[in-house]
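Note sheet for the following structure.
Complex shown without one protein chain; remaining protein chains in place.
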Amino acid sequence: MRPALNLRTLVTVVLIAALVLLPLYTGLSGNRFLLTLFTRIVILAMAAVSLNLMLGYGGMMSFGHAAYLGIGGYAVGMLAHEGIDSGFVQWPVALAASALFALVIGALSLRTRGVYFIMITLAFAQMAYYMFAGLARYGGDDGLTIYKRSQFVAPVDLSNKTQFYYICLALLFGVIYLVWRLTNSRFGLVVQGARSNDLRMRAIGFPTYRYRLVCFVIAGTLCGLAGALLANQTDFVSPSIMYWTRSGDLIIMVVLGGMATPFGPLIGAVALLVLEEVLSGITEYWQIILGPLLLLVVLFARGGIDGLLTNLSGKASGQGRS
Amino acid sequence: MSGPGNHPMLRVQALAKRFGGIVATDDLSLSVAEGELHAVIGPNGAGKTTLIAQLSGQTTPDSGRIYFAGADITTLPMYKRSRLGLARSFQITSLFLDLSVLDNVALAVQAHTGHSFRFWRDARSEPELREPARAALARAGLSARADQPASALSHGEHRQLELAMALAGSPRMLLLDEPMAGLGPEESSAMVAMLRALKREVTILLVEHDMEAVFALADRVTVLVYGRAIASGTPDDIRANAAVREAYLGESEDAHV
Partner (left out) sequence: MTLFIEQCLNGLQFGLLLFLLAAGLTLVFGIMDLVNLAHGSLYMIGAYFAATFAAWTGSFVLGAVLALAATLLVGMAVEVIVMRRLYGRDHIDHVLATFGLILFFDEAVRLIWGPAGLSLSLPPWLSQPVQILPGMNYSAYRLAVIVVTLAVAGFLYVLVMRTRIGMLIRAGASNREMVGALGVNIKLLYTLVFGLGAALAGLAGLMQAPILTVQIGMGENILILAFVITVIGGIGSIRGALVAALLVGFIDTLGRAFFPDILRMLLSKEAAATAAPALSSMLIYLLMAVVLVVKPEGLFSAGNK
């Protein structure tokens, strides 16, 4: 057990160090593209961390998590379009709108279980997609250009790419810490108990529905923050930010990196997005490789990278013993 | 009345439940006095588990009333009954297999310590959850296994853990659904000893197949057949009851060989 922990910890520490030092490298080498790519990775990792709270710890298999990226993003975009560009207004609105949407959708979809839950969360996310696509005032299908990033007080400047990267990274670590605290709190144990055995939780005296709902809302709200960041990064928001395949990508990140582990979604996000980048460098039709690859991972390498790390460590310790 | 207390802890009045054409509970009335160990026996399909399900709130009866400690709980949801002090164990082991043994019990303790919308403090280092949980594990004889995942326990230990969880909330009454199911002879007698130690301290409704255990433990016995109580009385009364022998005991001996 201990070596597995060490290898995973090693990978995590190296990854964090690399993320922290990245702007140094891109600054020296002048590779701006890498910084843009990793800003995006960090933001989507934050979305994956929020999904992990609900999917990994809570066992709620939502296929609509990208909706909150869209709502957070549109909160920024629509307010900016109306001339309100203070981040002190935009970001709280992004969080509140995501929380409200999650509350309504969660209250409905948590009445069901299993495959129903998957389909319903997907359907409601798609409803949000069509709703934004129907808003002609805000660009409809074509989306909305954001001419000015969210404004904060003096030293903070989101237009500075390095600064923006570090803000995203700091928020990501903040969210990871928050989720870690949550999952070890009384609340977190209730949510994990409900994942494990909901009937038993009710039998020992927990009204599990409301705990799951609160978990659903927290996860959605945190993802809304990621959405606000994403809109700032791309200076643009359109319905495609919340297209359902994006929800699928987030699930892949969580599963690939290790469900119900604090840093798993980050590892998964880096792995998936870097892999996409590499594959799309090889061929224009890169998804024809990614699709079957994903299939192979599901069929033959359950547990993704997380499982791989555990296996490798297991083998290493096995050899050590013999 | 041979029960030790006077006030009925649990009173069931004209309970009825059907699933489609099948009558699972048929005009059933029974009462369990405070401190009593009341056993419910009956052949397979007599509606024992359905009765537990209705008492615990997992299913709602079609008609009839259920009173617990004087309050009508017929339509109360499961978690509220548990909070009133009506705990149950499951016939098919129902645990949090991916959590540790101690976490399992600590959750049961936590359920009875106010709401759990506490988001920050590490629950695994809260003595007011951990200490009662350790005490309950000790009573169930599982202290040594506290830090193992629940999935690592043997079947017999799962049954002990079930009981520890039911006890952890200091319930006033336990609904035990076949706690001896699937246990070997040694494990069975350990469970009987444990239940005997609990007797008087907490009111128990025991649904059980194991006749030896029932007659050794019960103050009173109710016999269910096709959802109806065909007899109710002390173990001696039941042993002597001709209708019971005919309807049940004969068949049960076949089933148990």
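Chains: A and B, in written order; residue numbering restarts at 1 for each.
Here is the rule we use: a contact is a pair of C-beta atoms (placed from the backbone, for glycine too) under 8 Å apart; a residue touches a chain by one contact, two chains touch by 3 or more.
Small disclaimer: the values here were computed from a predicted structure and weren't measured.
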Would you list the chains present here that the left-out chain is in contact with?
-> A
Among A:L15, A:L37 or A:M131, which residue is in contact with the omitted chain in the full complex?
-> A:M131
Which of A:L28, A:V115, A:A154 or A:I282 touches the missing chain? It is A:V115
Chain not shown: contacting residue from A:V76, A:A194, A:V237 or A:I251 = A:I251
Touching residue (missing chain; options A:L28, A:A154 or A:L299) | A:L299
Contacts from chain A to the absent chain lie at residues 55, 61, 63, 108-109, 111-112, 114-116, 118-120, 122-124, 126-127, 130-137, 140, 244-245, 248, 251-252, 255, 285-288, 290-295, 297-299, 302
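As a convention for this text, only the chains that are shown with their structure count from here on.
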Could you please specify the touching residues of chain B with respect to chain A in the complex?
-> 56, 58, 77-79, 82-83, 87-88, 90, 94-99, 103, 106-108, 110-112, 116-124, 126, 129, 165, 168-169
Which of the residues in chain A come into contact with chain B in the complex?
-> 181-182, 184-190, 192-193, 196-197, 199-208, 211, 214
